[in-house]
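Just one protein chain is left out here, and the rest sit where they should.
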Amino acid sequence: MSTILQHPRHLCALGGQQSVVAIPRAIPILHAGPGCGFKLHTGLGSYNGFQGGCYSGGAALVGTNVGEKEIVFGGEQRLREVIDGALKVMDGDLYVVLSGCATDLVGDDIENVVTQYRRQGAPIVYAATGGFRGSNLHGHETIVNAIVDQLLTPQEKISGLVNVWSTVPYYDPFWAGNLTAIQDLLAGLGLRTNLLFGPDSDGIDSWRRVPAAELNLVVSSWTGLSTAKLLNERYGTPWLHWPTLPIGGKETSRFLRAVTEAAHVDGQATQAFLDRQEKRYHYYFERAADFFLEFRWDLPSHYVTVTDAFYGTGISRLLSGEFGLLPLRHFVTDQPPLEQHEAIQQQFAVLSSELNAPLTFTADGDQITAELREHPDSAPLILGSAWERDIAAELSACHLSIASPMMDRLVASGSYFGYNGALRLIEDIYSMILSAVQ
Amino acid sequence: MSVEQQIRQRDAANSGTGVQIRERRLGSITGFVGTAGELVQIARAGELAERERSFTQAGTCSSFCATLQLSLIQDAVVINHAPAGCAGDFPMFNLYNRYGQGKRNLARQNARLLTTNLNEQDTIFGATHKLVDAIHKAFRAFQPKAIFVTASCTSGIIGEDLESVIEEAEQELGIPIASVNCEGFRSQIWATGWDAAYNSILRKIVRPPLQRQLDTINIITFIGDDYFSELLQPIGLKPNLVVPFTGVKQLERLSEAGATAHMCSTLGTFLAAGLEREYGVPEVKSPPPYGLDSTDRWLREVANLTGKGAQVEPFIAAERAAIAPQLEIHRQRFAGRKAFVAAGPSHGHSSMEVLQDLGFDLVGSCMFHHDARLDHGDPTGDSLQAATRHTPGLSYGVCNKQAFELVNLLRRIQPDLVVVRHPSLALSIAKLGIPAVFVDDEHIALGYRGLLRYAHKLANWLANPALERTLARTTKLPYTHWWLNQPPFSMLGEPR
Amino acid sequence: MSATVGQPRQFCTLGGQQSVVAIERAIPIVHGGPGCSGKIFGGLSFFNGFQGSGYAGGNAVPGTNGCERDIIFGGEQRLREVIDGALKVMDGDLFVVLTGCTADLVGDDTATVVSEYRERGVPIVHASTGGFKGYNHLGHELVVKAIIEQLLKPAKAINPKLVNVWSVVPYQDTFWAGNLKAIRELLEGIGLEANILFGHDSGGIGAWKRIPEAASNLVLSPWVGLSIAEVLHQRFGTPVLHYPVLPIGAVETTRFLRTVAEFAQLPFQPVEDFILKREGNFYHFLDRAADFFMEMRWDLPGRFINISDSIYALGVSRFLVNELSLHPAQQVVTDEPPEEHRETIRRNFAELKERVSAEVIFSNDSDTIGRQLRKTGYDLPPLIIGSSWDRDLAREMGGFHLSIAMPVMDRLVLDRSYVGYEGGLRLIEDIYASVLGTY
Partner (left out) sequence: MSLVNIAHSNIPTREQRLGSIVSFEGLASELAELSRSGRLQDRPRSFTQVSSCASSCAICLLSLIQDAAVVNHAPLGCAGDFSMFNLVNRYGLVKRGQTPANARLISTNLDESDAVFGGTQKLEQAIRDAYERFHPKAIFVTASCASAITGEDVDAVADQLEEELKIPVATVHCEGFRSKVWTTGFDVAYHAILRKIVRPPEQRRPEVVNVITFWGEDVFSELFNRVGLQANLVVPFADVDRIARLSESGATVQMCSTLGTYLAAGLEALYSVPEVKAPPPYGLAGTDAWLRALGRTVHKEQEIEELIASEHEAIGPELEDLRRQLKGLTGYVAAGSVHGHSLASVLRELGMNVAGGCFWHHDPKLDNGDPAADSLEHLVREHGDMPVSICNKQAYELINQLRRLKPDVFIVRHPGMAVWGGKLGIPTFLVEDEHFALAYRGLLRFGRKILDAVNNPSFYKHLSEHAKLPYTDWWLQQGPATFMKEAE
């Protein structure tokens, strides 16, 4: 169903390589063309919040760089050479072999090669991520499920342990900050989080503990659902799917109450924690009220979201639910599976009937530009990728990059998750506007 | 049918529209270790053979190089007939585009890039219908003066017939549309992508000359600023920097220039030779103007090709005198400092000359491939030979961005400075605590004044290595203890 | 002798009113002209990060709005009327009467009027903050000392873990709320109990009454707060730790925490564990951004220029030099520190062996600053970290600009902070957001 894309904002299944890079001490091995690894590193990392290669990404990526010979005669021998070398050269706890278009098309039996290494004791798995198979979000799920399927074994349940499956690493520039925010918030409820990606994760040890968790928490639009279902089949772990970004005073508390229930945690402790967090959040909300009420010039009254449904719905509930802005249009750009479209429409509509704005599922820059041109004098606030800067200038609208590709911002540990995430987002939006008007 | 025959057949099919890969056209290789002198010798004798590695790290492909050049033509569109992943470098090119526009006071706008986003179904039933839609969509959205359709591994392997779609669309839309055969798997030398792009420009854009402009010199460049006027205006010549930030109209008239010169012969070899072959525009053969000797030789050749012999000698003497005092200060400051270069060949060799002229002690280099010869075939163009004229014994390696080899090598020789040209390598070097200076504007060190500009930049970077020291203290390299104690090139196979 | 000022980067002593607003449930009463309080609120609070009225700031501030009659016949009666009204109308735990120029010039005996109320058990103090007395840094110290001298009693017992924090000046530092929160988290992280006195959840009058119980007074700023710690030392004998540099980023924050731990004789391991965890996180993200610093192809700022209060000039310059390899050009200190503190400030600027140390300039007049900066040429566009006044200067010099010094007219600031490990990452993100935003 994939369409022609002007200025694409997500990439191909092999982009899942970045999810391997995001697992501490995990080593991706690309059985693909010579340029795939670097292209995906720049598109999802360097020029998307300027996220660098860290331990095993960027120039450290291992690859078979298949050429004409491997296309014509098959690349399995080449793959063995590179895996042998990797196991000796690359200091890692987990090796993930990823197929590219070329090797998938010519039908290399990669699974067989990789299974042999695993039988000899190497911590190595394989995921079929040929570029044409789907987006990098699909690639991310394929890799996660491959690790779950090929590496994990049943474990003793650990009480209060929650696996966290959130936004796709690197693709969402704020992925690492989100995970830290979830960890801190759930710690406030007395829960111990098991993070599978990012600086706070214990890498392979965290992955081995996955079956021991009492709950799988899926905090993203749709990625991670298939993993939760797989883990439920394998290890009977229940899961809670929270499809919208918990941001701001109302939504974050609603999320934490739902987690409290799903994880059977003591409600009293949660309420005390929520009160303290909400009190702090509203101290700053009150102090900014003068600005929202008395800033003399051109604050936009309408906004447009051009991102995935997780951020699109979350941010709408903050801006419309707490700050009184009016939605003009929503675009859902991460090509969610068809069966999720209905649920996503519901998630947007939850605000209130009159605040409903048209919702378009598209990832094509040309269509987004055309539909925004239907509102020539609304001068809205556009929250999307850096591609949207041109249409924003054309409509003399305000613009903040919050979605991939984010070529105009450096992201370190920043995140828009939770109570603090809302304060960060409001500071970023209105500082951008203030700087533009003077 | 034997392997060679199959590959020959594919090449023949492409030769009508595509360009031959460098491995075959220029005998280029990606694996070598020895001395600079040896490499020059073997290449000159036509005996240079590839040494393949067993373990390799991911490199770059020709699609990256082709799209980089074509996406910066301000009134053209690039359609990548590929799955969405091949568009991973679109954001990078977009930032290059907007930054370069800002520097040249052009209105800042997103680059004009599309992908046909091929999926599983397309690999089975073919996707030419998608390419037709994409071409019409591009025409409607951008009203381009030309469209380039860049191929991919997938479009190559499933045998998409780009030419038939293109011919039909050209009739209908009345603008030149060119296929670019930069399928990733075809060549280990990503520079083949430049050749593919320039081949499409020569085939579909460049027009026979209406009216010669003998005082204009085509300079084939990346996205650096114009420091060439500083060298050419004083002797009555005007640089025409191509291809980035030009328009189709300007490219049509490439055939009218008095000569074509390089800032990096690895980049421009195919285009320059093509212009000389098809339109008689003479190619400046000597290595690009970096470092005192090469700048003299380059200027003299440009002068005598354009009848400016009289003005060039006094200009050379005046410039050399003007920079001498400050150059001496820099040479004293850098004397004894060990330097290493890791870059693409021709531009890497130019950096070697500049560093030696600035007084650095060059302890080695590792370039990302080596062309046994250039398209024009004239040995005077051998930039490696020029750069190591006085130091043929310099230890020299070739590796297509194999970070694990580079890190192993640099740990041993511990240079004081590494000049690195390609993205994503500087981090590995810095993690060793070694200052790594990234070449962002490739023209800054050019000509006589460039030596002083570049000295200033190096001094700044060397003065405060806090970032490298912090990284060395707080990060871990992804390589096993075992590997770091192996000989750096032990994964390199025998020459074949 | 204060020179004429083109674009003010601080205001008069009446600015101390904002320090009262920063104390939870404290009510300032301005005994001065009708417009003073509004002007100060505009300059120090609203048009400085768009910090709003909060609980009782802005137009909620009671004031005598002195007119001609009060100048000629004195305003003490008027003051009593307003205090009486305030005690009935305003729901506060602490009342602070601040005098403006009119009251102080005509010699109203405000101290006596206020002490009458205090003797009747009203929690009310008076600070003589006539605008001509100096800047609002002094105003802040006058207000704090007034509360200490007129309200606090010696403690029955000393809490060894409690430390009073005298650091950034509320509202003058646009990021004061986030900064004080960050300082408290750092100190609590190594096992101390931080009494930050200002901002959200800082305990209001209760926290002020516990000041004498503290085992130490931490003055975390180049000079503002030293005189407060001195008064507390004389009255209650509390020892003083002076750490002149605002800790930004891992190197400085770790040095700060170790210095405090040593001073408070804290057990070694828990402090080191806390530092190790936080440094690990910081360097993970610095590593992830290293590609950018090294390979960013375009005009990354070669030199950076600070034009700010001494507390930021020191903190920012040491972070950018010691961790990001940037080079300092001129470092302009605008808060006119008293002569005796200038040497420590000059010495604490980042010292780099070769020729990279910077020229320190003390001035708060934009015209003088502009002339000094235009003298030097720059290869690459410089990065000016100053106030919103400096936007034009940065554009004129083809450079980049980030507003962090008062007044910050081009940003909305909530609880953003540049202090500590996380603060260093925030500063990196904000600097390069402004650089990248120009493309």
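The letters A, B and C name the chains in turn, as written, and every chain counts its residues from 1.
Rule of thumb we're sticking to: a contact is a pair of C-beta atoms (placed from the backbone, for glycine too) under 8 Å apart; a residue touches a chain by one contact, two chains touch by 3 or more.
What you see is a predicted model, and the numbers here were worked out from it, not measured in a lab.
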{"item": "Touch partners, limited to displayed chains, of the chain removed from view", "value": "A, C"}
{"item": "Candidates A:294, A:374 or A:394 - the one touching the absent chain", "value": "A:294"}
{"item": "Touch criterion as defined above, residue of A:212, A:355 or A:370 at the omitted chain", "value": "A:355"}
{"item": "Hidden-chain contact residue, picked from the options C:34, C:191 or C:280", "value": "C:34"}
{"item": "Touching residues on chain A - with respect to the absent chain", "value": "249-250, 278, 282, 285-286, 289-290, 292-297, 301, 320-326, 354-355, 437-438"}
{"item": "Touch residues of chain C, complete complex, unshown partner", "value": "1-8, 10-15, 27, 30, 32-44, 46-48, 52-53, 55-56, 58-68, 70-71, 81-82, 84-86, 88-92, 100-102, 105-106, 130-136, 366-367, 388-389, 392, 407, 409"}
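Operating definition for what follows: only the chains that are shown with their structure count from here on.
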{"item": "Chain contact topology (line, ring, star, complete or other)", "value": "complete"}
{"item": "Chain whose mean Cα position lies farthest from chain B", "value": "C"}
{"item": "Chain nearest the overall Cα centroid", "value": "A"}
{"item": "Chain centre separation (chain B, chain C; CA means) in Å", "value": "52"}
{"item": "Centroid distance [mean C-alpha coordinates] between chain B and chain A, Å", "value": "35"}
{"item": "Residue list for chain B, restricted to those that touch at least two other chains", "value": "95, 423-424, 427, 475"}
{"item": "Residues within chain A bordering two or more other chains", "value": "46, 52-53, 58, 407"}
{"item": "Chain A-touching residues of chain B, taken from the complex the two chains share", "value": "3, 6-7, 10, 53-64, 82-92, 94-95, 109-110, 113-120, 122-123, 130, 133-134, 137-138, 141, 152-154, 157-158, 184-188, 190, 400-401, 403-404, 423-425, 427-428, 475-483, 491"}
{"item": "Touching residues on chain C, where the partner in the complex is chain A", "value": "46, 50-55, 58, 177, 200-201, 280-281, 284-292, 295-296, 388, 391, 409-416, 422, 425-426, 428-429, 432-434, 436-437, 439"}
{"item": "Touch list for chain A against partner chain B, complex", "value": "1-8, 10-15, 27, 30, 32-44, 46-48, 52-53, 55-56, 58-73, 81-82, 84-86, 88-92, 100-102, 105-106, 130-136, 365-366, 386-387, 389-390, 405, 407"}
